[in-house]
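Complex shown without one protein chain; remaining protein chains in place.
This part shows chain A:
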(Lines give C-alpha, C1' and ligand atoms only; values in the text may rest on other atoms or scores of the structure.)
Protein backbone atom coordinates (compact mmCIF):
# COMPACT_ATOMS: atom_id res chain seq x y z
CA UNK A 1 0.00 0.00 0.00
CA UNK A 2 2.76 2.41 0.97
CA UNK A 3 5.16 1.38 -1.77
CA UNK A 4 2.92 2.81 -4.47
CA UNK A 5 3.50 6.25 -2.95
CA UNK A 6 7.17 5.94 -3.91
CA UNK A 7 6.24 6.39 -7.55
CA UNK A 8 6.03 10.00 -8.75
CA UNK A 9 3.23 9.17 -11.19
CA UNK A 10 1.20 7.62 -8.39
CA UNK A 11 1.64 10.65 -6.13
CA UNK A 12 0.44 12.86 -8.96
CA UNK A 13 -2.44 10.55 -9.79
CA UNK A 14 -3.62 10.48 -6.17
CA UNK A 15 -3.35 14.27 -5.82
CA UNK A 16 -5.32 14.69 -9.04
CA UNK A 17 -7.87 12.13 -7.82
CA UNK A 18 -8.27 13.98 -4.51
CA UNK A 19 -8.88 17.32 -6.24
CA UNK A 20 -11.29 15.78 -8.74
CA UNK A 21 -13.15 14.03 -5.95
CA UNK A 22 -13.73 17.36 -4.21
CA UNK A 23 -14.42 19.52 -7.26
CA UNK A 24 -16.66 17.33 -9.44
CA UNK A 25 -19.53 16.85 -6.92
CA UNK A 26 -19.24 20.52 -5.81
CA UNK A 27 -20.20 21.63 -9.33
CA UNK A 28 -22.33 18.60 -10.14
CA UNK A 29 -24.77 19.37 -7.31
CA UNK A 30 -25.98 22.51 -9.13
CA UNK A 31 -26.46 20.61 -12.37
CA UNK A 32 -28.42 17.93 -10.52
CA UNK A 33 -30.45 20.59 -8.72
CA UNK A 34 -31.36 22.14 -12.08
CA UNK A 35 -32.11 18.67 -13.49
CA UNK A 36 -29.31 19.00 -16.03
CA UNK A 37 -27.27 16.06 -14.80
CA UNK A 38 -26.55 15.15 -18.41
CA UNK A 39 -24.81 18.47 -19.13
CA UNK A 40 -21.46 17.21 -17.80
CA UNK A 41 -21.66 14.39 -20.32
CA UNK A 42 -22.16 16.83 -23.19
CA UNK A 43 -19.26 19.00 -22.07
CA UNK A 44 -17.09 15.87 -21.91
CA UNK A 45 -17.92 15.05 -25.53
CA UNK A 46 -17.10 18.58 -26.64
CA UNK A 47 -13.87 18.63 -24.62
CA UNK A 48 -12.70 15.67 -26.68
CA UNK A 49 -12.45 17.97 -29.69
CA UNK A 50 -10.31 20.28 -27.57
CA UNK A 51 -7.95 17.47 -26.58
CA UNK A 52 -7.58 16.41 -30.21
CA UNK A 53 -7.02 20.01 -31.26
CA UNK A 54 -4.25 20.20 -28.65
CA UNK A 55 -2.55 17.23 -30.29
CA UNK A 56 -2.99 18.67 -33.77
CA UNK A 57 -1.56 22.07 -32.80
CA UNK A 58 1.04 20.39 -30.56
CA UNK A 59 0.01 22.43 -27.51
CA UNK A 60 -1.01 21.18 -24.07
CA UNK A 61 -4.27 19.21 -24.53
CA UNK A 62 -5.51 20.27 -21.05
CA UNK A 63 -5.58 23.99 -21.83
CA UNK A 64 -7.01 23.40 -25.28
CA UNK A 65 -9.71 21.25 -23.71
CA UNK A 66 -10.51 23.99 -21.15
CA UNK A 67 -10.95 26.46 -24.00
CA UNK A 68 -13.08 24.27 -26.26
CA UNK A 69 -15.16 22.82 -23.40
CA UNK A 70 -15.88 26.32 -22.07
CA UNK A 71 -17.02 27.45 -25.51
CA UNK A 72 -19.17 24.32 -25.73
CA UNK A 73 -20.68 24.92 -22.30
CA UNK A 74 -21.44 28.55 -23.11
CA UNK A 75 -23.16 27.49 -26.35
CA UNK A 76 -25.26 24.97 -24.37
CA UNK A 77 -26.27 27.75 -21.99
CA UNK A 78 -27.19 30.03 -24.91
CA UNK A 79 -29.20 27.23 -26.50
CA UNK A 80 -31.05 26.83 -23.19
CA UNK A 81 -32.00 30.53 -23.27
CA UNK A 82 -32.95 31.00 -26.86
CA UNK A 83 -33.65 27.62 -28.43
CA UNK A 84 -36.52 26.50 -26.24
CA UNK A 85 -38.36 24.44 -28.83
CA UNK A 86 -35.44 22.78 -30.64
CA UNK A 87 -33.07 22.94 -27.68
CA UNK A 88 -32.61 19.22 -27.12
CA UNK A 89 -31.84 18.49 -30.77
CA UNK A 90 -29.31 21.33 -30.87
CA UNK A 91 -27.67 19.99 -27.72
CA UNK A 92 -27.54 16.47 -29.14
CA UNK A 93 -25.82 17.78 -32.28
CA UNK A 94 -23.27 19.58 -30.15
CA UNK A 95 -22.52 16.31 -28.34
CA UNK A 96 -22.20 14.25 -31.54
CA UNK A 97 -20.15 16.97 -33.23
CA UNK A 98 -17.74 17.15 -30.30
CA UNK A 99 -17.16 13.41 -30.28
CA UNK A 100 -16.88 13.01 -34.06
CA UNK A 101 -14.67 16.10 -34.37
CA UNK A 102 -12.36 14.75 -31.68
CA UNK A 103 -11.85 11.39 -33.38
CA UNK A 104 -11.44 13.10 -36.76
CA UNK A 105 -8.85 15.60 -35.59
CA UNK A 106 -6.81 13.12 -33.53
CA UNK A 107 -6.35 10.90 -36.58
CA UNK A 108 -5.18 13.89 -38.61
CA UNK A 109 -2.59 15.00 -36.05
CA UNK A 110 1.04 13.88 -36.47
CA UNK A 111 1.63 12.19 -33.11
CA UNK A 112 -1.96 11.43 -32.14
CA UNK A 113 -3.54 8.00 -32.31
CA UNK A 114 -6.63 6.29 -31.04
CA UNK A 115 -4.44 4.75 -28.33
CA UNK A 116 -3.70 8.01 -26.53
CA UNK A 117 -7.27 9.08 -27.15
CA UNK A 118 -8.33 6.14 -24.99
CA UNK A 119 -6.38 7.53 -22.02
CA UNK A 120 -8.47 10.70 -22.29
CA UNK A 121 -11.71 8.79 -22.73
CA UNK A 122 -11.38 6.51 -19.68
CA UNK A 123 -8.59 8.13 -17.67
CA UNK A 124 -5.13 6.87 -16.90
CA UNK A 125 -3.06 7.07 -13.74
CA UNK A 126 0.28 6.86 -15.49
CA UNK A 127 -0.20 9.86 -17.74
CA UNK A 128 -0.74 12.67 -15.21
CA UNK A 129 2.38 14.72 -15.98
CA UNK A 130 3.95 17.35 -13.68
CA UNK A 131 2.65 20.09 -16.04
CA UNK A 132 -0.83 18.55 -15.83
CA UNK A 133 -0.66 18.71 -12.03
CA UNK A 134 0.03 22.44 -12.09
CA UNK A 135 -2.98 22.96 -14.35
CA UNK A 136 -5.16 20.63 -12.27
CA UNK A 137 -4.31 22.38 -8.99
CA UNK A 138 -4.95 25.84 -10.43
CA UNK A 139 -8.18 24.88 -12.15
CA UNK A 140 -9.50 23.02 -9.09
CA UNK A 141 -8.89 26.12 -7.00
CA UNK A 142 -10.99 28.13 -9.47
CA UNK A 143 -13.77 25.52 -9.44
CA UNK A 144 -13.91 25.41 -5.63
CA UNK A 145 -13.80 29.18 -5.34
CA UNK A 146 -16.87 29.48 -7.57
CA UNK A 147 -18.87 26.48 -6.39
CA UNK A 148 -18.34 27.05 -2.66
CA UNK A 149 -17.86 30.82 -2.57
CA UNK A 150 -21.04 31.51 -4.56
CA UNK A 151 -23.03 28.61 -3.17
CA UNK A 152 -25.95 30.74 -1.89
CA UNK A 153 -26.25 32.63 -5.17
CA UNK A 154 -25.92 29.49 -7.32
CA UNK A 155 -28.37 27.66 -5.04
CA UNK A 156 -30.91 30.47 -5.52
CA UNK A 157 -30.48 30.48 -9.30
CA UNK A 158 -30.75 26.69 -9.63
CA UNK A 159 -33.64 26.40 -7.16
CA UNK A 160 -35.93 29.06 -8.69
CA UNK A 161 -34.48 31.04 -11.57
CA UNK A 162 -37.32 33.52 -11.89
CA UNK A 163 -37.31 34.30 -8.18
CA UNK A 164 -33.54 34.79 -8.32
CA UNK A 165 -33.97 37.34 -11.12
CA UNK A 166 -36.53 39.24 -9.04
CA UNK A 167 -34.08 39.40 -6.12
CA UNK A 168 -31.79 41.30 -8.50
CA UNK A 169 -29.10 38.62 -8.89
CA UNK A 170 -27.26 38.70 -12.25
CA UNK A 171 -28.79 35.35 -13.22
CA UNK A 172 -27.40 35.17 -16.77
CA UNK A 173 -23.89 35.91 -15.59
CA UNK A 174 -24.15 33.29 -12.84
CA UNK A 175 -25.48 30.73 -15.32
CA UNK A 176 -22.59 31.39 -17.68
CA UNK A 177 -20.12 31.20 -14.81
CA UNK A 178 -21.62 27.87 -13.75
CA UNK A 179 -21.35 26.58 -17.33
CA UNK A 180 -17.69 27.58 -17.59
CA UNK A 181 -16.99 26.12 -14.14
CA UNK A 182 -18.57 22.84 -15.21
CA UNK A 183 -16.38 22.85 -18.33
CA UNK A 184 -13.27 23.47 -16.26
CA UNK A 185 -14.28 20.64 -13.92
CA UNK A 186 -14.61 18.28 -16.86
CA UNK A 187 -11.08 19.05 -18.01
CA UNK A 188 -9.70 18.76 -14.48
CA UNK A 189 -11.33 15.35 -14.18
CA UNK A 190 -10.50 14.01 -17.63
CA UNK A 191 -6.96 12.84 -16.76
CA UNK A 192 -8.18 10.67 -13.89
CA UNK A 193 -11.76 9.70 -14.74
CA UNK A 194 -11.79 10.24 -18.49
CA UNK A 195 -14.14 12.32 -20.61
CA UNK A 196 -16.76 9.61 -21.09
CA UNK A 197 -17.21 8.96 -17.38
CA UNK A 198 -16.58 12.43 -15.93
CA UNK A 199 -20.29 13.17 -15.71
CA UNK A 200 -20.73 10.15 -13.44
CA UNK A 201 -18.42 11.70 -10.87
CA UNK A 202 -20.42 14.93 -10.97
CA UNK A 203 -23.73 13.15 -10.47
CA UNK A 204 -23.36 9.86 -8.56
CA UNK A 205 -21.82 11.24 -5.31
CA UNK A 206 -24.62 13.84 -5.20
CA UNK A 207 -27.28 11.22 -5.90
CA UNK A 208 -25.80 8.97 -3.19
CA UNK A 209 -25.59 11.79 -0.64
CA UNK A 210 -29.19 12.88 -1.11
CA UNK A 211 -30.42 9.39 -0.23
CA UNK A 212 -29.44 10.19 3.34
CA UNK A 213 -29.57 13.99 3.62
CA UNK A 214 -32.36 16.54 3.88
CA UNK A 215 -30.64 19.87 3.22
CA UNK A 216 -28.57 21.40 0.45
CA UNK A 217 -25.45 22.30 2.46
CA UNK A 218 -25.31 18.86 4.07
CA UNK A 219 -25.77 17.20 0.67
CA UNK A 220 -22.94 19.30 -0.74
CA UNK A 221 -20.52 18.35 2.06
CA UNK A 222 -21.47 14.67 2.02
CA UNK A 223 -21.20 14.49 -1.79
CA UNK A 224 -17.69 15.94 -1.66
CA UNK A 225 -16.73 13.36 0.98
CA UNK A 226 -18.15 10.56 -1.16
CA UNK A 227 -16.36 12.00 -4.19
CA UNK A 228 -12.98 11.88 -2.50
CA UNK A 229 -13.64 8.37 -1.14
CA UNK A 230 -14.48 6.93 -4.56
CA UNK A 231 -11.74 8.69 -6.56
CA UNK A 232 -8.98 7.70 -4.12
CA UNK A 233 -10.14 4.09 -3.73
CA UNK A 234 -10.75 3.84 -7.49
CA UNK A 235 -7.24 5.12 -8.25
CA UNK A 236 -5.68 2.65 -5.84
CA UNK A 237 -7.76 -0.17 -7.34
CA UNK A 238 -6.55 0.89 -10.74
CA UNK A 239 -2.92 0.66 -9.55
CA UNK A 240 -3.31 -2.93 -8.36
CA UNK A 241 -5.75 -4.26 -10.93
CA UNK A 242 -4.27 -2.42 -13.91
CA UNK A 243 -7.61 -1.17 -15.21
CA UNK A 244 -8.44 2.38 -16.36
CA UNK A 245 -9.16 4.44 -13.20
CA UNK A 246 -12.30 5.95 -14.73
CA UNK A 247 -13.93 2.55 -14.85
CA UNK A 248 -12.97 1.50 -11.31
CA UNK A 249 -13.97 4.88 -9.84
CA UNK A 250 -17.42 4.80 -11.44
CA UNK A 251 -18.08 1.17 -10.48
CA UNK A 252 -17.11 1.93 -6.87
CA UNK A 253 -19.29 5.06 -6.93
CA UNK A 254 -22.31 3.05 -8.07
CA UNK A 255 -21.64 0.45 -5.38
CA UNK A 256 -21.49 3.27 -2.82
CA UNK A 257 -24.78 4.64 -4.14
CA UNK A 258 -26.42 1.23 -3.73
CA UNK A 259 -24.98 0.84 -0.21
CA UNK A 260 -26.17 4.28 0.91
CA UNK A 261 -29.61 3.68 -0.58
CA UNK A 262 -29.99 0.42 1.36
CA UNK A 263 -28.68 1.93 4.61
CA UNK A 264 -30.76 5.09 4.28
CA UNK A 265 -34.10 3.32 3.80
CA UNK A 266 -34.74 2.70 7.53
CA UNK A 267 -33.50 6.22 8.30
CA UNK A 268 -36.01 7.69 5.83
CA UNK A 269 -38.81 5.61 7.36
CA UNK A 270 -37.96 6.85 10.86
CA UNK A 271 -37.90 10.44 9.67
CA UNK A 272 -41.21 10.06 7.86
CA UNK A 273 -42.77 8.69 11.03
CA UNK A 274 -41.36 11.58 13.06
CA UNK A 275 -42.61 14.12 10.52
CA UNK A 276 -46.06 12.58 10.68
CA UNK A 277 -45.97 12.83 14.50
CA UNK A 278 -45.05 16.49 14.25
CA UNK A 279 -47.63 17.36 11.64
CA UNK A 280 -50.52 15.68 13.42
CA UNK A 281 -50.80 17.85 16.56
CA UNK A 282 -50.93 21.14 14.58
CA UNK A 283 -54.50 20.76 13.35
CA UNK A 284 -57.62 19.99 15.39
CA UNK A 285 -58.28 17.06 13.03
CA UNK A 286 -54.91 15.64 14.00
CA UNK A 287 -55.97 15.47 17.62
CA UNK A 288 -58.82 13.18 16.74
CA UNK A 289 -56.48 11.03 14.73
CA UNK A 290 -54.23 10.55 17.74
CA UNK A 291 -57.24 9.83 19.91
CA UNK A 292 -58.38 7.22 17.36
CA UNK A 293 -54.99 5.60 17.60
CA UNK A 294 -55.21 5.43 21.38
CA UNK A 295 -58.68 4.05 21.16
CA UNK A 296 -57.68 1.18 18.91
CA UNK A 297 -54.65 0.58 21.12
CA UNK A 298 -57.03 0.46 24.08
CA UNK A 299 -59.14 -2.08 22.23
CA UNK A 300 -56.04 -4.16 21.70
CA UNK A 301 -55.21 -4.28 25.38
CA UNK A 302 -58.90 -4.69 26.12
CA UNK A 303 -58.99 -7.97 24.26
CA UNK A 304 -56.13 -9.16 26.43
CA UNK A 305 -57.94 -7.94 29.52
CA UNK A 306 -61.20 -9.55 28.54
CA UNK A 307 -60.54 -13.05 29.92
CA UNK A 308 -59.76 -11.62 33.34
CA UNK A 309 -63.06 -9.73 33.25
CA UNK A 310 -65.04 -12.81 32.34
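Methods note: a residue touches a chain if its C-beta (ideal position, glycine included) is under 8 Å from a C-beta of that chain, and two chains touch if they have at least 3 such contacts; residues count from 1.
In this text, contacts and distances are computed from a predicted model.
Entry comment: the absent subunit's protein name, as recorded by UniProt, is "Metal ABC transporter ATP-binding protein", drawn from "Nitrous oxidase accessory protein", "DNA-directed RNA polymerase sigma-70 factor", "Metal ABC transporter ATP-binding protein" or "ATP synthase subunit a". Here one chain is not drawn; of A:7, A:81, A:96 or A:163, the residue touching it is A:163.
In the complete complex, the hidden chain is touched by one of A:110, A:130, A:215 or A:266, namely A:215.
For chain A, the residues touching the chain absent from view are 29, 32-35, 37, 150, 152-153, 155-156, 158-160, 162-169, 206, 210, 213-217, 219, 272, 275, 278-279, 283.
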